[in-house]
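Here it is: the structure, laid out below.
All protein chains but one are shown in place.
Here is chain A:
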Amino acid sequence: MSTLAVRKAAPAAGTTPGAAQGPPLRRRIALVPTITLLIGAVYTLLPVAWVVIASTKSGHELFSTFTFLPGTGFTQNIKDLNAYRGGIYWQWMGNSALYAGLGALLSTAVSAFGGYALATYRFTGREAMFNVLLAGVLMPPVILAVPQYLLLAKADLTDSCLSVLLPQILSPYGVYLSRIYAAAAVPADVVEAGRMDGASEWRIFTRIALPMMIPGMVTVFLFQFVAVWNNFLLPYIMLSDDEKFPLTLGLYTLLEQGSNTPALYTLVITGAFLAVLPLIALFLVIQRFWSLDLLSGAVKS
């Protein structure tokens, strides 16, 4: 989401010099995008606001009071969520953190290696490999979940944490982004200079190229983290033991309890609200790397 915002902001900044013909015209141009963006913001933020407000309502108030009127049951909801099957919610939260954190970290490492290699070295089949990757970007991961399950079943890895981690490590989009970023951020001259000074390829990569690629890698990490955190189908197919479930699956089991049992709406809503918080925290913490990203881009052009 935030990268989208960054991308939208970039062309707007670029048009500023061109639009400096006169104040009235400039204002008129800015009005339409501003309104469009505001509508977009309301469209995306309204459901979040709903979740925040609904999580404060008790089961009694949930459907009977006005939608955007805060309720009185927030602490009770948290207590209920804590008590549900011995606090299994926090287990799910921990699982999600493990899958998303470790998965995104490994995936970023693989993307950095792959992207750097594709950007710096010239070797046979490089373009073919890159084209396959591009095709992988176009392929929704959902399609691959079932084949991945059948493959991992052969290796007896299903219903284990590895079955969720392994397929997430190779992210075609991550490698693609890394290649583009490495090509732009790591000048060939610098790599060449390193070689002239007798540094090994590994040293050049870790000491020279990687620091230059950090802002791009942060983006890849965040993308992967959010993708894994929100992933549903892959863990759904892979895992059958609900102690290994991530949040998405756990909340789904609360919702679909069979026809004789009503869905635990208040628990699901409170759970969903709490599940968003780590993502928001992560974005706030990592935001500074993005400003660095913008800055380095500005210096180059």
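Convention: a residue touches a chain if its C-beta (ideal position, glycine included) is under 8 Å from a C-beta of that chain, and two chains touch if they have at least 3 such contacts; residues count from 1.
Simple rule for what comes next: contacts and distances are computed from a predicted model.
According to its UniProt record, the chain left out of view corresponds to "Sugar ABC transporter substrate-binding protein" among "GDSL-like lipase/acylhydrolase family protein", "Sugar ABC transporter substrate-binding protein", "3-hydroxybutyryl-CoA dehydrogenase" or "Sarcosine oxidase subunit beta". Remark: the omitted chain is touched by one listed residue; of A:Phe113, A:Phe130 or A:Tyr265 this is A:Tyr265.
Here one chain is not drawn; of A:Thr72, A:Gln257 or A:Gln287, the residue touching it is A:Gln257. Across A:Leu151, A:Ala272 or A:Ile286, the single residue that touches the chain missing here is A:Leu151.
Among A:Leu102, A:Ile180, A:Ala199 or A:Ile237, only A:Ile237 touches the chain left out of the display.
Where chain A meets the omitted chain, the residues involved are 59-60, 63-64, 67, 124-125, 128, 146, 149-151, 153-156, 158, 236-237, 240-242, 249, 252-253, 255-263, 265.
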